[in-house]
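Sending over a structure as structure tokens; questions will come in a sec.
All protein chains of the complex are present and in place, except for one that has been dropped.
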Amino acid sequence: MPNSESTPEILHDQHLESTLASVDASEEIAKSVAARLGFDEEEIYHIGYAVREAVVNAVVHGNLYSANKRVHLVLERSAQWLQVTVEDEGQGFEEASQADPLAEENLLSQSGRGILIIRAFMDEVTFGRSPGGGTRIIMRKSLPAAP
Amino acid sequence: MPNSESTPEILHDQHLESTLASVDASEEIAKSVAARLGFDEEEIYHIGYAVREAVVNAVVHGNLYSANKRVHLVLERSAQWLQVTVEDEGQGFEEASQADPLAEENLLSQSGRGILIIRAFMDEVTFGRSPGGGTRIIMRKSLPAAP
Amino acid sequence: MSLNLTTRQVGDVTVVDAAGRITLGEGSSAFRDTIKSLVNQGHKKILVNLGEVTYIDSSGIGELVSGYTTVSNAGGKLKLLNLTKRVHDLLQITKLYTVFEVFDDEAKALASF
Partner (left out) sequence: MSLNLTTRQVGDVTVVDAAGRITLGEGSSAFRDTIKSLVNQGHKKILVNLGEVTYIDSSGIGELVSGYTTVSNAGGKLKLLNLTKRVHDLLQITKLYTVFEVFDDEAKALASF
């Protein structure tokens, strides 16, 4: 059995167009991978939800729906976790400078809740930069205990 | 040859769901009927545009996208004109009480220009009520002169 | 479309029965346009029944909040009925549970306006 330092296994690796159809597709892909790994219904929903929000951000904020920009979606597993990486070709952003959606004055904002929910639904979430300077989000969820 | 009082000929009569897909379908139907009647490219565009706007209003303002409400689309021709009727199952509205989109203070409004453009693109436009109390819009365009 | 909306009038309250998914795209736009049109047409008491809504993404949550604001600004009230556990959890996470008046009994909701 692989230990935690073993090379993760890539389960899915795809470049997607910057459209809402890609958002739907990503959610479906994530859900079917999660199901195959034995996550329960609620966890599958959480993983699908987080991936949808990350890909929406890549399409809308990162790639600005641009026909000449792609979203890179990678799902991998190690012995401990499922990891999903979403990269875009935008200009990147600083999470710390975004408005806090839980602050009293922002409660009635129309937007700004995606990352909050991603963090609530996944175990580990890290933002970084893609090779081209766009956003890279890495999200992990611990695998279900073997039955 | 029929005179102007002869019974109009019904070219299309359909009940459509209250969705954006119906909007696209209506525009296409209107354009293909207009093409068959010999309208030129610009007129076909105008007819398709007016029908699209009328059906958008029926779906969005009239039927509120409701799954249990239909849009009734009828295209007919007389010797003089093509007539398009769009009816919804909403609560109707008074054209006179709508904001004037050309008033200085409304120029930067996000909405309110649909009826203005319908009137610019069709020869005759009349608003009334459908049997159920919803909106009925009747739009006419003079047929192209026989070649 | 993955969202199904049905509007009915119960006394002076307009009930919007939503079913399916409210997500970025036609779903969230249809929801927004519907609330806007209702307010335009003078409706001020709006009860949104989310009982059959299986999924709301963050954009859909944003449209719930916008709808709430639009109706409030017009001097009306927008309330929620029948949250599924998933929708309830999302309102908890986003602290919106305190913003919305939420009911699980339609008669009580109607009487509250």
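Note that the chains take the letters A, B and C in the order they are written out, and that residue 1 is the start of every chain.
Note that in this section contacts are C-beta pairs under 8 Å (C-beta built on N, C-alpha and C of every residue); 3 or more make two chains touch, one makes a residue touch a chain.
Since this is a predicted model, take the numbers as computed values, not measurements.
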{"item": "Contacting the left-out chain in the complete assembly, out of B:S6, B:S111 or B:T126", "value": "B:S111"}
{"item": "Chain B residues that touch the omitted chain in the full complex", "value": "20, 23, 45, 49, 52-53, 56, 60, 101-102, 107-111, 113-114, 116-117, 120"}
{"item": "Touch residues of chain C, complete complex, unshown partner", "value": "24-26, 29"}
{"item": "Where the unshown chain meets chain A, residue by residue", "value": "19-21, 60-61, 64-68, 91, 93"}
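By our rule, only the chains that are shown with their structure count from here on.
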{"item": "Partner chains that chain A and chain B have in common", "value": "C"}
{"item": "Chain pair with the greatest number of C-beta contact pairs", "value": "A-C"}
{"item": "Whole-Å separation of chain centres (CA-atom averages), chain A against chain B", "value": "44"}
{"item": "Whole-Å separation of chain centres (CA-atom averages), chain B against chain C", "value": "30"}
{"item": "Approximate Å spacing (C-alpha centroids) for the pair chain A, chain C", "value": "27"}
{"item": "For chain A, residues contacting two or more additional chains", "value": "none"}
